[in-house]
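Reviewing the structure listed below.
Missing here is one protein chain; the remaining ones are kept as they sit in the complex.
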Amino acid sequence: MNSPFSLPEASTHAVTVDRIFYLLLVLSGATVVLVFGLILLFAVRYRRGSSAKRGPMPEFLRREFEIGWTLATLLSFVFLFWWAGSADLSSLAAPAGSLEIHVVAKQWMWKTQHPSGAREINALHVPLGQPVHLLMSSQDVIHSFFVPAFRVKQDVVPGRETDIWFQASKLGVFPLLCAEYCGTDHSVMRGKITVMRPEDYARWLVQQPEGDDLAHEGAKLFVSQGCSGCHAGSSNVHAPRLAGIYGRMVQLSDGRTVKADDGYIRDSILQPKRDVVAGYDAIMPSFKGLLDDGELQSLTAYIRSLAEEGSHD
Amino acid sequence: MTDALLAGDLPLPPRPDYLRHGSTIASWLTTTDHKRIAILYAITITFFFFLGGAAVTAVRLELFEPNGWLLTSDTYNKLFSFHGIIMVWFFLVPSIPNTLGNFLLPLMIGAPDVAFPRLNLFSWYLTIAAGAFTVYALLAGGVDTGWTFYTPYSSMFSNSHVFAAAAGVFVVGFASIATGVNFIATTHMLRAPGMTWFRLPLFVWAIYATSLIMVLATPVLAISLLLVIAERVLGLPIFDPARGGDPILFQHLFWFYSHPAVYIMVLPAMGVVSEVIPCFARRRIFGYDFMVYAMLAIAGIGFFVWGHHMFVSGQSALASLVFSFLSFIIAVPSAIKVFNWTASLFRGQISFESPMLYSLGFVGLFTTGGLSGLFLASIPVDVHVTDTYFVVAHFHYIMVGGSVSAFFAGLHFWWPKVTGKLYPESWAKFAAILMYAGFNMTFLPQFFAGYLGMPRRYHTYPAEFQIYNVMSSAGAGVLAVAYLLPLGYLTWSLFYGGRAGNNPWAATGLEWTTTSPPPPKNFDRQPRVDRGPYEYHAEGMSAGTDAPEVQNARDIR
Partner (left out) sequence: MSDESALLREPWFDFGRQREAGKFGIWVFLGSEMLFFGALLLTYTVCRIEHPDAFAAAGRATNIWYGTINTAVLLTSSLTMAMASQAAASPARLRRLVLACLLATALLGLAFVVIKGFEYKEDIDKHLVPGAGFALPQPGAQLFYGLYWLVTGVHAVHLSIGIVLVGRLFWEFYRRELPTQANPELEITALYWHLVDIVWIFLYPLIYLPGRSS
């Protein structure tokens, strides 16, 4: 059982959050003391029939005082917004070179998959001190990936991919919870995050049963789903080649340019008519309903791996 | 020293008050008298309050044990959903506006009734019909979506009676709109001669601002629930991601109503407290015009902060920043109000009858709840505590600690006017103090549990949170007693209470110039207004303990 009185700061992000939290706590505490103190003071001093001095409001307690009070409140709130807002912005994007882990949520379990293909259920092993980027999707309703010790939380939404990242800073086992109500067993949709030393993590990874890694799985799907019929180099159909496309800017037929990232690839598989690449006809069928979220992630990983191979040439 | 005596008028012939003006059941069920409709609403919401309370009693009992001991997960989920739906739409939203507001709005502005009396009665029947739908949903087996009806769970996955519950909320929304239209038209069109906008009591301003929100936000709730019903019952694709829909869109529509709805619940409470505090401090309210502008600002900005419920939903970073900024901004008018209530006590002649105790309790709990709102407006902190018990504690501080305390303040303050009877004051003081203690015992521990990471809507929970849940459940027992006490002694006072005079608190305000209980048309003579509200003492004079008309008359001489 974890301590009921304190929450470990087990990620770099947790320190930032707690700093804001404690400042707010001090400010709130001071305000509570001020308001309650004044009310108590007035209640005692000006109780009916007491001998305290009465009379009209003193001169200084006028409009200007009210405006001054309002402005002071406003300024301090704007300051709080600025501080909290910039903390949020600076931790928005996952750093380059993060360990990418795919998470699929379903009623009522968490499925995680490491880049090597190792899979876990309701558990996740991560190395200490290395940024971990989670790419998450849901197979049914909305869930929320919540690790209190890391101070991170992100809804996992069906039909789209959401992401968060964290960098664990403490060894140990921390609870993973579902924070968005998702039906009957919402409260048992929990898991464990195990933070290990990088060398232990590497050893652990090797011990996992051999599974195809995501890119290999994606390569199989690429053939079995018929993608290679058009997108492979030998094909007669006029379709874009995918080698090296990942991460590049793509010119679209309506003049826009987009970056070929995970979201773009996902959209192109599910809604191919939306962003057609310049110079090609909109002939690709939609794979909506034919591929589940795990398969989409595998295909994306395969296309990404093609880019990495390309860069070696 | 009333106007009638000064003018040397003859006393009027005796006539029955509104309670005795027709005593058959039919005379109540077909009444268009706003005071009787207020009573009908009061009975209705009391019923729903204890219904919602019963549901949460089971929830709190269950949470004594980390792994449950009494209920299945499905039953637990249905109970907290039912608690939320009932308490939000069938108690909190109609509580102050439809009971105290209905009763007092025409009295306070010197009108014989609301602008559309038959619409007013129709609105009550809609509430009853909607309540029937919702209670049916419970009896038929319950609904397990939470009060938020999030898609795609509610529209595609839940196996419970979502249709009946959503239909109930849909219908009660129209009752809310009808009431809002009625109150806005009443305030604009039926003010007595001399009752200018800036002589309106703050309670009237509060009801007016609330009505604006009801009229403009409720239709969006109606649409969001209609879409859920269409997807669920008719099979039309709207939010289902498998068919191209966007489940997050529902959250935008839902919170576009449900965040302003928080202000529907708390603005009237602010109005009540703004009446009670000047009366028992014998002071003018400090900064009347700032209080008015603050309420209008809250009503206005309240429409543009809904996205702070969705910081972790995956909305864009820019949207989150804008909503975070506006959420901080809307805290400013609330802070103005707290400051002005406190400043109104300065150099007063303060006495501590039960309405004042409830009101001071409101200021304390509202301040605490409001400050915890700052944590939720800061994105990084919100990400950590949203969907945890921290949020549960926050909104209970505002809506139960705030609104319900103020409702009891108003109930005690105007009870002599409504019923013509005095209630036992020492019991009332005891209940007020007990309620404050019980409330803090229940909800203060939830802030800690939430920060430490206990998610809301959890039937079973990690064992380290048990200590907080046990404290909370024990506090809830105290709170339940504090809520049951007034039911007892107020009912007792109906039969055995002493007769209340026209103005037992020596308060200002037109409602105190008529008899207790008032006659069917409120006033025997059309009132005229020649001064602002809260003239508890003459201009430039010290707060005294005499009745306002005595003090002000002394000044004229």
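Chains here go by letter, A and B, matching the order in which they are written, and residues are numbered from 1 within each.
Note that in this section contacts are C-beta pairs under 8 Å (C-beta built on N, C-alpha and C of every residue); 3 or more make two chains touch, one makes a residue touch a chain.
From a predicted model like this one, the values you see are computed outputs, not experimental measurements.
Touching the absent chain in the whole complex: find that residue among B:Val114, B:Ala261, B:Ile398 or B:Ala428.
B:Val114
Just one of B:Leu71, B:Ala185 or B:Met471 touches the chain that is missing; which is it?
Only one listed residue reaches the unshown chain, and that is B:Ala185.
Consider the whole complex, including the chain that is not shown, and state which of B:Ala54, B:Ile223 or B:Val478 touches that chain.
B:Ile223
Name every residue on chain B in touch with the hidden partner chain.
32, 106, 111-117, 177, 180-182, 184-185, 188-190, 215-220, 222-224, 226-227, 230-231, 234-238, 243-246, 249, 253, 256, 521
On chain A, what residues meet the omitted chain?
Listed in rising order, the touching residues are 271, 273-274, 286, 288-289.
Heads up, the rule we're going with is that only the chains that are shown with their structure count from here on.
Quick one: report the Å distance separating chain A from chain B, using the average Cα coordinate of each chain.
36
Name, in rising order, each residue of chain A that touches chain B in their complex.
1-4, 6-7, 13, 16-17, 20-21, 24, 27-28, 31-32, 35-36, 38-39, 42-43, 46-49, 52-57, 61, 63, 66, 69-70, 73-74, 77-78, 80-81, 83-85, 87-89, 91-92, 107, 140-142, 144, 146, 148-149, 151-155, 157-160, 162, 175, 177-188, 190, 288-289
Could you list, by residue number, the parts of chain B that touch chain A in their complex?
Touching chain A from chain B are residues 73-74, 77, 144, 146, 148, 150, 152-153, 156-158, 241-242, 244-248, 281-282, 286-287, 290, 312-314, 317, 320-321, 324-325, 328-329, 331-332, 335-336, 338-340, 342-343, 345-352, 360, 363-364, 367-368, 371-372, 374-375, 377-381, 383-384, 386-388, 451-453, 455-468, 540-543, 545.
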